[in-house]
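This is the structure I want to talk about, given as structure tokens.
Complex shown without one protein chain; remaining protein chains in place.
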């Protein structure tokens, strides 16, 4: 894998500091070489639902922002994103109205980010669903699992 | 394990070709001997909610059809279903009204299929929830993890 930190720079991506967990838990847990990352929402405290308050395009951007928060946790956990062997699994929770049907297009914001950053190692299994509501009225939360290179 | 492809035949099950991912991601990702399968819905593009548009019995059949799509991905990923060591985990997302309460009976359509096909190796941990909405108005999506025999 090419140097991921260089790739971030060439993409114009500046990672935020990892946000604090919203409650009494940790940002990540390692089991073997699988790193489980806690659910992360976009920065900036946006509040609203897809299908009511936000368009699919806005949702896409929020999913990308949530993905950046995931990358920030990864960087904190691993020291370097170069230790990511592959993105394994992403679940997207989309705060959505009962008639919304473009959840997959929203989640693409996060999937595209992973492919941009990790190339073929960014390809992942994923699923997405509409949530009746999310903490702090966030529009989207990303739950994720990564395979990493152990020290 | 007996030959699973023979068992499929005796059950009268003909696997569909694996459907294309609905967006920019892959159908599956392997980490160690865990195979993570992307969320799959039933074939035929059904649209509707449990508790409004579909009965629990119809939901059961859609969950079984979604399970067939999962098996199709497995067969494509592994070459043969004989390489499945066990079904580990199934999550069911049921597109459901706020007062629906038979999500577990819907998910049984998928669980029963796994037991039919894999016998005792088909026993799995699982969970199920009601989604406010799902992509393309699908009635159910199955998210799954399998343990496989590595080459």
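A few points about this structure:
Think of it as A and B in the order they're written, each chain with its own count starting at 1.
The definition used in the following text is that a residue touches a chain if its C-beta (ideal position, glycine included) is under 8 Å from a C-beta of that chain, and two chains touch if they have at least 3 such contacts.
Values in this document were obtained by computation on a predicted structure and should not be read as measured data.
The chain omitted from view is touched by exactly one of B:8, B:107 or B:142, namely B:107.
The set of chain A residues touching the chain not shown comprises 22-29, 31-32, 34, 36-39, 49, 91, 93, 95, 98, 129-137, 141, 143. Residues 32-34, 51, 86-91, 96-105, 107-108, 111-112, 115, 123-132, 145, 147 are the ones on chain B that touch the missing chain.
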